[in-house]
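Input: a single structure, listed below in C-alpha cells.
Then we have subunit A:
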Amino acid sequence: MTLMALDALTVRRGTRPVLDGVTLRVDEGEFVGLLGPNGAGKTSLLRGALGLLPIGGHSSLAALAPGARARAAAFLPQGREIAWPVSVETLVALGRAPHGAADPGHPAVALALARMGLDGYRGRIATALSGGEQARVLIARALAQETPLLIADEPVAGLDPEAQIRAMQVFAGLAGEGRAVIASIHDLGLAARHCSRLILLHRGRLAADGTPREVLTEVRLAEVFGIRGFHAETPDGPVFQPLGVIR
Partner candidate 1 sequence: MSGSRRGSDRLAAVLCLALGGAGPAAAETAQPPARVVSMNLCTDQLAMLLAAPGQLVSVSHMATDPLSSAMVEAAQAYRANHGQAEEVYMMRPDLVLAGTYTSVAAVDLLRQLGVPVVQLPPVNALSEVAPQIREVAVALGRAAEGEALAARFEAGLAALSSDLPPVSAALYYPNGYTAGEGTLADDVLGHTGFRNVGAEAGLTGGGTLPLERLVMAEPRLIVTSTPYPGASRSEEILAHPALAALRRTAGVAVTTDADWICGTPALLDAMAAMGAAREALP
Partner candidate 2 sequence: MKSVFFLLALLVAALFVASLLIGPAGIGFGDSLAALFRGEGGPVVLVMREIRLPRAILGLLAGAALGLSGAAMQGYLRNPLAEPGLIGVSASAALGAVIALQTGAAAAVALALPLSALAGAGIAVALILLLAGPRGGALALILAGIAISALAAALMSLVLNLSPNPFAGMEIVYWMMGSLADRSMTHVALAAPFILGGGLVLLSLGRGLDALTLGEDAAQSLGVNLPRLRLGVILGTAATVGAATAVAGAVGFIGLVVPHLLRRLVGARPSALLPASALGGAAMLLAADIGTRLIAPDADLKLGVLTALVGAPFFLQLIWSMRRVEA
C-alpha cells in the first residue's frame, strides 16, 4: 500500500525552485534514505510533502486534514527543539496527542522508550539531557505517534555510533513491521547499510531512486557529491565508505 505519493512536487523560495517537480511514492515496508548534498532540497521535500510549506504539484499527505495527517505520518524535524523542562515521558507522550490524549501511560509510550533504549529515562527532565539523549527522546516521541509512515529529517546526525546504528535498526524494524520510514541522511555508509531504498536529490531534482547499490554509483557520487568511495557486499550486508574528494 502506498503511504505517500508525491506528484511533481515543487517548492519555491521566492521565484527560485528549491525543489523542482519531484514525483515518487513510498510504500509500506520501505526504509527510504533521502540523500543529497547541502541545499539539494531534502528538507524542502520532507516539509513540502507534509504541507508545512506552500507547494506546487501534489502530495497525498498535504492534501489530508491536519488531524488525519497526524495519524498518517509522524514528522521528526531537523531542529531538535524542546522548549520547556518537561519530563521524558511527558515529551514522548506528546506523540499520542493525535490519537486522543497525550497519556504517558499508553503502551505506545513505553514501547517507544524501550525501542530507543530510554527505559530508565521516564522521569528525567528532557532539557537536562545531553544532545544525543535529547535526539533519542525526540525519535521516541515520533515513534509513539505510531503512524504508518515516519518522516525524519536527519534523525541520526550528532548521535554516537551505537545510537546511530540503534536508530537505523529501529527504522528498519518499523519497515519490517509493514510500516515505512523516509529519513534524510548525510552518512552514506549508514544509508547504504540500513536503507532498503535510496533517493538522491541534486539541485532540487530527483537524480536517482533505487536500491543502495543502484544509486551509489561512481559516476553519480562524482557528479552529485564530488567524491569517490568504496563499495562492497559483505556477510553483514552492503558496505559503503567515502574515500576522497574529486578535484
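Going forward, a residue touches a chain if its C-beta (ideal position, glycine included) is under 8 Å from a C-beta of that chain, and two chains touch if they have at least 3 such contacts; residues count from 1.
Criterion applied: all candidates are chains of the complex that A comes from, given by their letters.
Predicted model only: the values in this text are computed from it and were never measured.
Q: What candidate from 1 or 2 touches subunit A in the complex under consideration?
A: 2
Q: Any idea which subunit A residues touch candidate 2 in the complex?
A: Going through subunit A, the ones touching candidate 2 are 47, 50, 52, 66-67, 69-71, 73-77, 79, 81-87, 90-91, 94-95, 97-98, 102, 125, 138, 141, 145, 151.
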